[in-house]
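The following block contains the structure, expressed as structure tokens.
The complex appears here without one of its protein chains, the remainder shown in place.
Showing chain A:
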Amino acid sequence: MATSRMARSLLYISIFLSFCAVYVKAEYEDKRCICVCPDPSVVNGTKSNRMVYKDAVAPSKCDCDNVVLPKVAPDIRGREREFCPRCECKYESRNSTTIKVVVILVIWIISLLVVYMAFLLCLDPLLNKRRSQPSYQEHTNEEEEAGSVVGGAPGMAHPLPLRPNVLNRVGHQQDKWKRQVQEQRRNIYDRHTMLN
């Protein structure tokens, strides 16, 4: 249940973010033509660094004539035919809204997980001190819920009949999940039987 709770909160966050994204108009230019050319002084014989020229133009106009020449015209004075073949122009596009939403979402999820990790490490042991240490129960199918868990497995869990209380159910699911993770940890970090 911890998973679904997490998933639900993530869902809300993502809905919220996407609303933000829709209402905040794209403030950033998402299309560009980028031309990389030598320094205009190249035509005068001295070799130098590359220069970058960026402009937002239509894809069909993404070439040296439309992007670079207007900016460097005074420097090369009629030797355009020599200069332009040395330029490389590329049309690029991006979606800055997607980037924003994705990056913020990643930051959110990581912070949520860190907070939850801190909670599990610090607070949870204090809260759960009274509860007895549950023994491990073999992983069952994700679909099979607690009700249909099959007997015969060692440590048939929870003889105490919990009332169909939401809080209890959540706690029960969380316990089940925790036991599974604990078993995974034992396999990998202690017994080294897997994923070495």
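Annotations
Throughout what follows, contacts are C-beta pairs under 8 Å (C-beta built on N, C-alpha and C of every residue); 3 or more make two chains touch, one makes a residue touch a chain; residues count from 1.
Rule of thumb we're sticking to: contacts and distances are computed from a predicted model.
Its record in UniProt calls the unshown chain "Chloride channel protein", which is the match among "Ribosome biogenesis regulatory protein", "NADH dehydrogenase alpha subcomplex subunit 8", "Multiple coagulation factor deficiency protein 2" or "Chloride channel protein".
One chain is missing from the display, and on chain A it is touched by residues 3, 7, 28-29, 32, 36-38, 42-43, 45, 47, 49-54, 56, 71, 81-82, 85-88, 92-96, 98-100, 102-106, 109-110, 113-114, 117, 120-121, 138-144, 148, 150-153, 177, 180-181, 184-185, 187-189, 192-196.
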